[in-house]
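Complex shown without one protein chain; remaining protein chains in place.
After this line comes subunit A, so read on.
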């Protein structure tokens, strides 16, 4: 886990990311300049329309070759010119991750390149390290997406997790991720699933004070919980009945969104007070949420927010993280396996 990027050659890294729905590849230079960042868009459009995307590992298999070719072509480079190949090792759906891992191994082995296994969440942190607007540690980061919600103290650029490592997790969700809370709330309001973006649009027309939903009740320390909020919304819709729920949907959405934003913001506020670290970054798909950004900017006016395409799942952040992670030389990586969330041991 080197603290400084390996600068010899100043070359390029190709990264592959297939931990969930999207098939991604990117080329990033050692200094953090993004040369290409390709994200398969199948499913993304549908997701916003409320249609369930195809999650199949088969979907990754069909797209991976083209996505890698596009990333190399857009960067104006070829495999033999690379310094190494990075890949998301976990956490995620094992079958989906393995498509990326197998591809990365095969490409690296064919050219005797080193392979850099990267943790997806180190990637979300390293999205804040890319040019042209990198943020330097130490800082606090809130990563909130469909699959993850955690608050961490980033001490240096490296990949080592833990109190004595590069990234210390201060709190994480006990049940649902924040993005999932948006999606499930949308489903309870009849907006389809996954309907997080639809709920956020509707919330803009509603009164966030109309209903009082619980904010991080019953969870100690800096951990998060969204399960009770989900149940509170379910009970509220039952109490109101179908017609009234329909009529007050925007108010329900706005109040529910406010509870999610407050849950996140209050933990951030407390972490700042406890650690004395004021610099703050956010990452993950939920970082695109307007009210969350506004609320956090009231805490930290210089809140660091990477561009949207670096907040949602992408491979540029994986390449960025790989600059600070340990490469494995050929043939040591041929037995590399993927891991799911529970096997991460954090």
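We adopt the following convention: a contact is a pair of C-beta atoms (placed from the backbone, for glycine too) under 8 Å apart; a residue touches a chain by one contact, two chains touch by 3 or more; residues count from 1.
By definition in this document, contacts and distances are computed from a predicted model.
Novice: Between "Acetyl-coenzyme A carboxylase carboxyl transferase subunit alpha", "tRNA threonylcarbamoyladenosine biosynthesis protein TsaE", "MlaE family lipid ABC transporter permease subunit" or "NADH-ubiquinone oxidoreductase chain 5", which matches the UniProt record of the unshown chain?
Specialist: "tRNA threonylcarbamoyladenosine biosynthesis protein TsaE"
Novice: Per the definition of touch given earlier, which of A:33, A:65, A:205 or A:343 contacts the omitted chain?
Specialist: Selected residue, touching the omitted chain: A:343.
Novice: Among A:81, A:227 or A:275, exactly one should touch the missing chain; which is it?
Specialist: A:227
Novice: Among A:174, A:201 or A:266, choose the residue that contacts the chain missing from this document, as touch is defined above.
Specialist: Considering the complete complex, A:174 is the one touching the chain left out.
Novice: Please identify which residue in A:124, A:187, A:258 or A:323 touches the non-displayed chain.
Specialist: The missing chain is touched by A:187.
Novice: Please give every residue of subunit A in contact with the chain that is not shown.
Specialist: 19-20, 52-58, 91-95, 145-147, 172-177, 179-180, 183-184, 187-188, 193-194, 227-228, 230-231, 234-235, 339-343, 345-346
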